[in-house]
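What follows is subunit A.
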Amino acid sequence: MPKIKLNLITGRTIQQGVAMEGGKEKPAYTTACGIIELDPEDFKKLGAYRNTNVRVTSEYGSVVVKAVDATQGPHPGLGWIPMGPWANMVVNPNTYSTGMPTFKGTPVEVEVAKGEPVWDSLTLVTKACRGEI
Partner candidate 1 sequence: MAEYLIKNGFVYDPVLGIKGDKVDVAVKDGKMVETSALSNPAEIDASGMTVMAGAVDIHAHVAGPKVCVGRNFRPEEKLFRAKPMAGIKRMEGGFSVPTVLKTGYDYARMGFGFVMEAAMPPLYARHVHEEIRDTPIIDEAALPVFGNNWFVLEYLKNHEIENTAAYIAWLLRMTRGFGVKNVNPGGTEAWGWGLNCPTVNDPVPYFDVTPAQIIRGLIEANEYLGLPHCMHVHSNSLGEPGNFTVTLDTLKQAEGIKARNAFGRQQVLHHTHLQFHSYGGESYASKSFESKSKEVIDYVNKQDNITFDLGVVTLDETTTMTADGPFEHHLTELNHLKWVNTDVELETAAGVVPYIYSPKTFIAGAQWAIGLELGLFAKDPMRTFVTTDHPNAGPFIRYPRVYKWLMSKAAREDMLDNVLKYGNTVRDRCYIGEIDREITLFELAQMTRAGPAKALGLEAMFGSLKPGMEGDVAVYPYNPETSEDPEDIELAFSNAQYLIKGGEIVVKEGQIVSNGNKRTFWVNCKVDENPQVERDIAEKFKRYYSVNQGNYEVYAHHYVPNPYVIEVDATQ
Partner candidate 2 sequence: MAKMVTDVICPFCGTLCDDLEVSVSDDGTKILDVYNACAIGAEKFLHSQAKDRVTRPRMKQEDGSWKEVSYDEAVEYAAKMLADSRKPLMYGWSSTNCEAQAAGTELGEIVGAVMDNTATVCHGTTLIAVQDVGVPSCTLGEILNRADRIVFWGCNPAHAHPRHMSRYSIFPRGFFTGKGAKGRKMVVVDPRVTDTAKTADIHLQIEQGRDFELLTAFRVAFKGEWLPDFVAGIPKKTIYEVADTMKSGRFGILFFGMGVTQSLSKNHNIDQAICVTRDLNEYTKWNIMPMRGHYNVTGSGQVWGWLHGFPYALDLSRGFARYNPGDTTSNDLLVRDEVDAVFVIGSDPGAHFPNRSVKKIWDLPSVCMDPHLTPTTAVCKLHVPVAFVGVETGGCAYRMDNVPIECRKVVDPPEGMLTDLEFLERVVARVKEMKGA
């Protein structure tokens, strides 16, 4: 299956904010943040349908999220996962002595992950801490 290389950034969205205030254990939060926004060109390279689950992998970790159309593009080569526990499975955690993890600008590989679930935030974090994922 094709794997594409992207530069991953994260950040806020209104949907992330609203869902967060509604409760991170709820499905709306997963819908808002358990996603990666891809530019149409990158979707083509990936060879996947919209709303397919994909696995995003970096040097630091791996996570399954749903691939959706970029809402604030075009940005070919750039992947966007809203800030949250899904993004934090793969972003560069190194602070390089500044105290600040490098949340923006992590090289990642994305491939289709058919049949693999997108966990809700609490399950995701719990499983990750247990070393299950």
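The candidate set was assembled so that all candidates are chains of the complex that A comes from, given by their letters.
Miscellaneous remarks
As a working rule, a contact is a pair of C-beta atoms (placed from the backbone, for glycine too) under 8 Å apart; a residue touches a chain by one contact, two chains touch by 3 or more; residues count from 1.
None of the values given here were measured: they were computed from a predicted structure.
Subunit A shares a touch in this complex with candidate 2, selected from 1 or 2. Note for the complex: subunit A touches candidate 2 at residues 7, 9, 11-14, 17-18, 20-25, 60-61, 70, 72-75, 78, 80, 83-85, 88-89, 91-93, 95-105, 121-122, 124-126, 128-130.
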